[in-house]
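Everything below concerns the one structure shown next.
For this depiction, one protein chain was excluded, whereas all remaining protein chains were kept in their positions.
Note that the chains are named A, B and C in the order they appear, and that numbering of residues resets to 1 at the start of each chain.
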Amino acid sequence: MNLSFSAEDEAFRQEVRAWLDEHMVGDFARIRGRGGLGDMDAFVDERIAWERELAGGGWTCLGWPTEYGGRGASLFEEVIFYEEYARAGAPGRVGHVGEHLLGPTVIAHGSDAQKARFLPGIVAGTDLWCQGYSEPNAGSDLANLSTRAELRDGRWHLTGQKVWTSLAEQAQWCFALCKTDPTAAKKHHGITCLLVPMDQPGVSIVPIKQITGSSEFAEVFFEDAVTDKDNVVGPIHGGWRVAMGTLAVERGASTLGQQLAFVGEFDRIVAAAKETGAASNPLIRDRIADLHMRLKVMRLNAMRTLSAHAADRELSREASIVKLYWSVWHRDLGELAMDVLGESSAICDPRYEELHRLFLWTRSDTIYAGTNQIQRNLIAQRALGMPR
Amino acid sequence: MNLSFSAEDEAFRQEVRAWLDEHMVGDFARIRGRGGLGDMDAFVDERIAWERELAGGGWTCLGWPTEYGGRGASLFEEVIFYEEYARAGAPGRVGHVGEHLLGPTVIAHGSDAQKARFLPGIVAGTDLWCQGYSEPNAGSDLANLSTRAELRDGRWHLTGQKVWTSLAEQAQWCFALCKTDPTAAKKHHGITCLLVPMDQPGVSIVPIKQITGSSEFAEVFFEDAVTDKDNVVGPIHGGWRVAMGTLAVERGASTLGQQLAFVGEFDRIVAAAKETGAASNPLIRDRIADLHMRLKVMRLNAMRTLSAHAADRELSREASIVKLYWSVWHRDLGELAMDVLGESSAICDPRYEELHRLFLWTRSDTIYAGTNQIQRNLIAQRALGMPR
Amino acid sequence: MDFALSWEQTQLKEAAAGFLAALPSARDLLEGRGTLEDPAVWKRVAEEQGWPAILVPEEAGGFGFGQVELSVVFEEFGRTLTSCPLLGTAFATALLLECGDAQAQERWLGAIAAGEPAAVVWSGISAEEGPFGWTLEGQGVAVDGGMASLLVIVAPQGVFVLPADLADRTRVPHLDPTRPSVGVSVSAVPAERLTVDGLERARMRCESLLASEAVGAAEATLQLAVDYSRVRTQFGKPIGSFQAIQHICADMLLAVESARSAAWYAACAIDAGADDAREAARTAKAMACDALFHCAGQSIQVHGGIGFTWEHDCHLYFKRARSVMDLLGHPREHRAAVAQTLLGDA
Partner (left out) sequence: MDFALSWEQTQLKEAAAGFLAALPSARDLLEGRGTLEDPAVWKRVAEEQGWPAILVPEEAGGFGFGQVELSVVFEEFGRTLTSCPLLGTAFATALLLECGDAQAQERWLGAIAAGEPAAVVWSGISAEEGPFGWTLEGQGVAVDGGMASLLVIVAPQGVFVLPADLADRTRVPHLDPTRPSVGVSVSAVPAERLTVDGLERARMRCESLLASEAVGAAEATLQLAVDYSRVRTQFGKPIGSFQAIQHICADMLLAVESARSAAWYAACAIDAGADDAREAARTAKAMACDALFHCAGQSIQVHGGIGFTWEHDCHLYFKRARSVMDLLGHPREHRAAVAQTLLGDA
């Protein structure tokens, strides 16, 4: 065991830190800490500008091979980048779907033409992507899609509805899972991954207001929306494995570095507990210590995962474990956030606005990207080999 | 709402109390508080004598109709009796299976000859019964029986194994569920309730040692054990509904009065907490108060159930709710029992012997008579009408 | 012994449920169809239903009914998240009933029975006795205080009453959008001091009402979850057939039923003047608030993504759950108080 990062990794960390210090200034400094989970509709224009600023520094698409404009960074370097990013309070990324979902899928399954067409815009921070996976009747049971796509006259025609799509208004493109063979024997078959331009009459967007009062997500309606016949990634009718493979890997990797973002939230709550006097209550102290320990262990778990999988980048088993761990932790943190505010906790106080938001938002953490029930199923069946 | 017991009920309570005060003396006073859950193999001879003492006072089979030797007591009176019984620390009953399981079944489904043959011995406290339901492969899935019974030469011949049978050594009779029609389409069919004498060569008994080190239960092996062809309760091949109907009602009724037994355990733990100084720890105090409140509410729940069902005695829906509630409470109490002992909790101290036993025994509470998982299934499906 | 609603109480429950169902729902109010504090609704509550007069003694012009009857009404208010504003008025009633002498009761409770809404400031204001009587100074928050014509102030120096228009009131933004709170500010304002030392008894009554309200709300969240689990299909089956969902709902049912037992008993014990009434009210408040919070959170989980949307009622219950948690003592504080009586000083 060796818990020191290598000299190269430490140098990389310093490079990231220095760049962020230098560039998180002006308008960007004003949006420090904004645009993260639960706040994804905040300062979108500024964050689009920031994405291009990042691109200018070469900090987008770190993990992509250099031939596609990435840095070819190791998993370690990626995590170091996320950690420093969180430490600096740099704003929530608008390029997430392109960099972590669409890009890797195109790299793995796309044609040379698709690579040339789609990857540079993601690297440059100019093309934003949104994700068209979930539907009203395809949540936990994602394969239960009803959005249909048909190839007619050399174009795909899409009809159906997607939900929980973030940044739908801003994205130029949607990465959509569609049913292309409704006669397929199993519902996982007959699904195709399509790349669909958002700026067309057949696409309409209706924001979904969340319990936080904000609207990070939207419904996307396809009514005879069209895309070129070549805008298919992977085999026609064979999109399920394409979509799932990338999803599992990237969900894992992108959460390994988030612990430092949580440190900021935790520290904020500890500070509030001191301000309100809640920090003197032994029951609150017990919970603060417990959450502190579990937060430390969240990073240790990530480091073990990294050590085991830095080479193969195969995180599908770990993804469920990581998701279940952090979502339960975060929900508990959200409850603590209210408890440290004491008897006037429910009154909206500008000083503690983010604690209210955290409390409410964390209820979604145990639901989106696979409910905790689904995660436990996956852990039991995949990690423990229990029978279906 | 009216929370006072009627004058008649209060008079009944006084009568019970006075009788117990008068008779819980001498040898019986020595076994005060013994023979309950987790201690069922203690002082068996004394408890058999006590059963007859109870019978002498007319305190067995309270709820049975007077024509069968009972008192025809109301559900209220039964609960009052159990409460006073617990308050007096009277020893664990050895006549439980006869009074609460076999007797009511015979009354509901038995022939006149069976009533005449079997009920008086139960009322008199002279005939003890044991229960032959569970088997190694029929636990949660009780209908999955493999004990076979065949009618040959005018007698039933039994072969198979029962488990978790209490007082098997002392009982004269076993109330056994057997598979009589192995060709039945559904496994709930083809089951028959048989009454089997224990004192015969075909019956052997092997005690099961529990994690407490004591042996409240036994395995009962039938190897061509026999019983008269008339010793069938209910229809041949139609025993499942007979067995389940009585089970549900009686499991409910007999637990409604147990809260006062728990009060004694709780008080013992509070006293220990004061002795060890654990009572000054705010986290322990929070748990003590929580368990205290939940214990009070356990009785309130019982009173609501009683009020709703005193007339129909239909407790099958409530039985699962009651069981889940008290078993979780009791497990939590068992954990508290250790936590109040402080840093030397694991050392066996004669003063706190019963707290160790409580800690260990309570792990069975969430398992026997239907695991908590089974109870939650039943509550969801029966009380909430959720789909199977 | 009959620990169940009597025929009259069942009638009252059904009348309340019927009346509340016909009002604009919490959802309607949130979307601007109707207003949270509607004098016309209050007039109907006071005049048609007479609920503000339930606890008021007959001598003061009320019905002289018990805590149980008022609790029955509050359980229905909780179920629908109706504000009305009956809670503030009930709080004030409890304080006037327990801390007011006959004269004060006749005057102030008489006004409440006659239809004046009221509210309570539990902390933040202190009193001073001067040559011309008591004056109040400070600021606090009053649930349902916006419409109140009467304010009851709990100060370290006693419990005070004053006409609400003597105080400055401003709406306070609040996590719970279904019940309005106002900030109350007073400066050298004269007020009448109530003379009976009944603050703890009054708190006990208020805790009991909050508990009943929470029970109704908790049951509503369970019902939402069960209903949704029957119709929502995934993997070719209603999600209510999955053991994970069934077990969540089973545990919710236990929490709801147990909280109801505790809340009913608290009301009975108060009406009976039982020795354990104080503890019973704490138990009810703690268990019902914990049950509501648990159930409201689990109901969101059972609903999945839809439960996290503004359009669905889940969040209204969840926000109510968190806002009543700290009102009149966090469950933790009630447990600490019960521990104190069981164990003595720490």
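Observations on the model:
FYI, a residue touches a chain if its C-beta (ideal position, glycine included) is under 8 Å from a C-beta of that chain, and two chains touch if they have at least 3 such contacts.
The model shown is predicted, which means the values in this text are computed figures rather than measured ones.
Within the entire complex, contacts from the absent chain reach the displayed chains A, B, C. Touching the chain that is not shown, out of B:94, B:243 or B:360: B:360 (per the contact rule at the top). Which of A:25, A:108, A:151 or A:386 touches the hidden chain is settled by the complete complex: it is A:386.
Contact with the chain that does not appear here is found for just one residue of B:124, B:184 or B:208, B:208.
Of the residues in chain B, those that touch the hidden partner chain are 134, 137, 139-141, 144, 163-164, 208-211, 213, 281, 283, 338-339, 342-348, 356, 359-360, 363-364, 366-368, 371-373, 376. With the whole complex as reference, residues 242-244, 247 of chain C touch the missing chain. Where chain A meets the chain that is not shown, the touching residues are 1-6, 9, 76, 270, 273-274, 279-282, 285-286, 288-290, 292-294, 296-297, 300-301, 303-304, 306-308, 321, 324-325, 373, 375-377, 379-381, 383-388.
The rule is short, and it goes like this: only the chains that are shown with their structure count from here on.
Computed from the mean C-alpha positions, the centre of chain A lies at a distance of 41 Å from the centre of chain C. Separation between the centroids of chain A and chain B, computed from CA atoms only, is 53 Å. Along chain C, residues 245, 332 each make contact with two or more other chains. Within chain B, residues 281-282, 286 each touch two or more of the remaining chains.
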